[in-house]
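One chain of protein is taken out of this complex; the other chains stay put.
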Amino acid sequence: MKQRYLPLTATILIFILSYALCVAQYPNMLSTRVIGNLLTDNAFLGIAAVGMTFVILSGGIDLSIGAVIAFTGVFLAVVLEHGGMHPLTAFALVLTITTLFGALMGAIIHYLEMPAFIVTLAGMFLARGMAFVLSIDSIPIKHPFYATLKGLYYKLPGGGRITLIGGLMLLVFAVGILIAHRTRFGTNVYALGGGAPTAKLMGVPVAGTTIRIYAFSGLLAGLSGIVFSLYTSAGYSLAAVGVELDAITAVVIGGTLLTGGSGFVAGTLVGIFIQGLIQTYITFDGTLSSWWTKILIGLLLFAFILLQKGIIHLSRPDRQHA
Amino acid sequence: MTSIGRTYLMRLLPQLIALATVLIGISIVFPGFLNLEIQNDRLYGSLIDILNRGAPVVLLAIGMTVVIATKGIDLSVGAVMAICGAVSASLITSGHSLAETLLITLSVGVFCGIWNGILVAVLDIQPIIATLVLMVAGRGIAQLITEGAILTFNDPGLIFIGSGSFAGLPMPVVTWLIFGIIVALLVRQTALGMLIEAIGVNRQASTLSGVFTPVLLIAAYVLSGLCAAIAGVIAAADIRGADANNAGLWLELDAILAVVVGGTSLLGGRFSIAASVLGAIIIQSINTGILLSGFPPEFNLIIKAAIIVFILVLQSPRFRSAFTFVNIPRAAGKPTEREAK
Amino acid sequence: AELVVGFSQIGSESGWRAAETTLTKQQAEQRGIDLKFADAQQKQENQLKAIRSFIAQGVNAILLAPVVATGWDEVLQEAKDAEIPVILLDRTVDAPKELYLTAVTSDLVHEGSVAGKWLAETVADKPCNVVELQGTTGSSPAIDRKKGFEQALSGHDNLKIIRSQTGDFTRTKGKEVMESFLKAEDGGKNICALYAHNDDMAVGAIQAIKEAGLKPGKDILVVSIDAVPDIFQAMAAGEANATVELTPNMAGPAFDVLATYLKDGKEPPKWIQTESKLYTQADDPMKVYEEKKGLGY
């Protein structure tokens, strides 16, 4: 077992273990419905979290994604319902906008040497503000093309479905994994996370990479917004509040270090599943009050982190010879 | 001494300029803004409102500054505010004396800090995630105490903390002023400040130099918890009720923003309490300014974003080195003016 | 077998909502219903997840208090496919009517107009500058209560909304925003009435008015919506003038129609509107307060 895969393995183990525990208590949780739901319901979060993984791997953070998702939804709703544009054109347009928005934040972070936390926080205000300005109402999207897209799913035995957006999330993860581990850009992202000044000395194009990272995150946030608008058939400026925190949590549960430079895109997927599992478990239980729900989520989060630490600690031999 | 005073002023200069700019901007849009008058034995006016409304964020920013200086972050402060507000309300309504209530409430804040601190310093969990646990669970705990309702109280003593006045200033302002001065003196008149900065810059080297890192880290989170507790009491006292659902909601982001506007680097190290307090006041000025401006609320966020970006760009190292009209010592440790001569 | 009902609640963002949750649980218990409760923490995606897992669990019926009107078609269709009736609580959705059994809600626009009518009648012909504390920007109560109020005021040219800002449905923000209204309008001398989208903001604003040295309820009329217990205390003290009730007991009627539907398949009407009752200082506020106190507000 390679040491760098340890956190990932730990996370996967924890997921399998807790899923088994859940099933032991609620046998229904093994149904294909639950598995299909896990994919569909978390699709937008998963897609955004892939972008977040890259950002965090590079040592940054992107707080704007929730707001960008909301903006994308409202934008689509407005142009589709009031502008009469074809959804595909609108998709292309909105993805261009969010990508440029991300790139702009990346450029500010790099050229003005400002911390990502703050730049993207301002980005969050701005994106949500733009959504408000476009429309404060929630606008339903009734375009027939949406219905077509939503009609695309693969029915599993037992009533579950792999929907288009669920499949799209898996695809995005696959692409993300390839980019992270099999392209120079991916290695450069890790390099930035290992230390920007050093990476610069080693000839990594820091400016370009930073801009591309945030542009990529913006692109995926936009894609996530499209998925969200498909998911809810609407655009709403208050949608997806706090998604950035969920995404960060998924990334970190997935074994990526927030300090950057170490982690896996695949881990994020497991992180997403773990979070989804917690929620499913809580709904299956159904006896928790609002407050106990929060407390339990917090405690489970804590338990996962501890467990992960424990597994890594136990299986790491004292720094040894090569 | 004067040279230290001058360094100090230079450190605060960008924040002072930003604050002045914002205030002038508002008074152009809203002319009566700078008026101050005495009413019911206390100063009354928009400027006082800013200081008063800013109290929770100022307090949170004080604790957050120290945590950030250690290279940490505390996302739980909003939730801790809610918990402490709820605790104080439920204690006072169940007949405890004001002193008991305050003591227990502050202890709860301290306890929350210890919890965070242990997670970070002993269990070595990344601060953002360690404090996320309490951020999520904490609001649940607060709601558990109030059962989701607003727990109203009528104790004049507790209410005084929120809306009384002392020496012509609202109590919240007096509280944060005194508390801020105490903390600033505590960190600067003792060696705490330097040791905390050392930990933030290089924890390993500090430990090897004999700095008692775990204890200081925990202390930083305890301070943050304490600040959140005070802020929570003030927020509850202000509305005479503990609103566990909304008290301190998203205020952690405002506090972090205040610290950054105050020029303290999120990467830890050099910090200034005074600058963070100014940062918080700047943010509150923006908020109040937006309210006074009379724009429809849809524009609130955009205006806020624009002003913050503007201020941050002005403060960014790149921008400043491009326009070296003022060569101000940066928190991150850019050379000081004195060297340049 | 025991009836299993899933309840997807928005979250717990206000005392009113906590009361609704409490009452729903009480009502379920009284009827021997096994209530599966899911708190969505103000997020639609969590509600969608909750409904899907209710379907996966095979509950007998679902109660849904939707956080937003749009975006429910698909999941409602899934519930329908699984033959699980869905009843909407407290807000309606923007979906074909056949997708849900019924909606037990008040009419948000109507609430706003009740408040507006009361104000118009009370002020009569005198000129009156109104300030408005809106709910969370973009939320449907904020939009509709604003709309209803404005409708009621149209035609009364003496009534003018001079300032309108969001107070996020919270006391703290209500107080803060009211403070700035008072500053902006000549220490409050310009303001004749306050309309708040919920009682919590009104309670905060009342404190701000008092601290500014004015008398709420007299110098500035206060009208708000929800009828939570604390506003009755304020009314008893003469500091608030009127409130429009939004009953937190939506579940009672919902369970009733559900029972008949499940028993003999009788489709209820698509909308069961709850009463938007107006309370004023004349309605013995302290008595109402005592009644409401224990309901979990």
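Order as written gives the chain letters A, B and C; numbering starts at 1 within each chain.
Here, contacts are C-beta pairs under 8 Å (C-beta built on N, C-alpha and C of every residue); 3 or more make two chains touch, one makes a residue touch a chain.
Following the convention adopted for this analysis, contacts and distances are computed from a predicted model.
The unshown chain of the complex is recorded in UniProt as "Sugar ABC transporter ATP-binding protein", chosen from "Phosphoribosylformylglycinamidine synthase subunit PurS", "Sugar ABC transporter ATP-binding protein", "Dihydroorotate dehydrogenase" or "Monovalent cation/H+ antiporter subunit A". Hidden chain, full complex: it touches shown chains A, B.
Only one of the listed residues, B:V201, B:V233 or B:I307, touches the absent chain: B:V201. Within the complete assembly, A:A191 is the residue of A:A191, A:V265 or A:I297 that touches the hidden chain.
Set against the missing chain, the residues A:A49, A:I141, A:A199 or A:L288 yield one that touches it, A:A199. By the touch criterion stated above, the residues of subunit B touching the omitted chain are 4, 189-192, 194-195, 197-198, 201-202, 204-212, 216, 269-270, 327, 332-336, 338-340.
For subunit A, the residues touching the absent chain in the complete assembly are 2-4, 178, 181-184, 186-188, 190-191, 193-195, 198-205, 261-262, 317-322.
Simple rule for what comes next: only the chains that are shown with their structure count from here on.
Put simply, the chain farthest from subunit A by mean CA position is C.
Taking each chain's centre as the mean of its C-alpha atoms, subunit B lies 34 Å from subunit C.
Counting only residues that touch two or more partner chains, subunit B has 143, 147-148, 297-298, 300. Those residues of subunit C in touch with two or more other chains are numbered 12, 18, 21, 137.
Across the complex, subunit C is touched by residues 26, 28-29, 31, 33-34, 37, 40-41, 44-45, 132, 136-140, 150, 159, 228, 231-242, 276, 279-280, 282-284, 286-291, 293-294 of subunit A. Contacts from subunit B toward subunit A in the complex involve residues 123-126, 128-130, 132-144, 147-148, 253, 256-257, 260, 265-267, 297-306, 308-309, 312-313, 316-319. Residue ranges of subunit C in contact with subunit A, taken from their complex: 6, 9, 11-12, 18, 21, 35-39, 41-46, 48-50, 52-58, 68-74, 82, 94, 136-140, 143.
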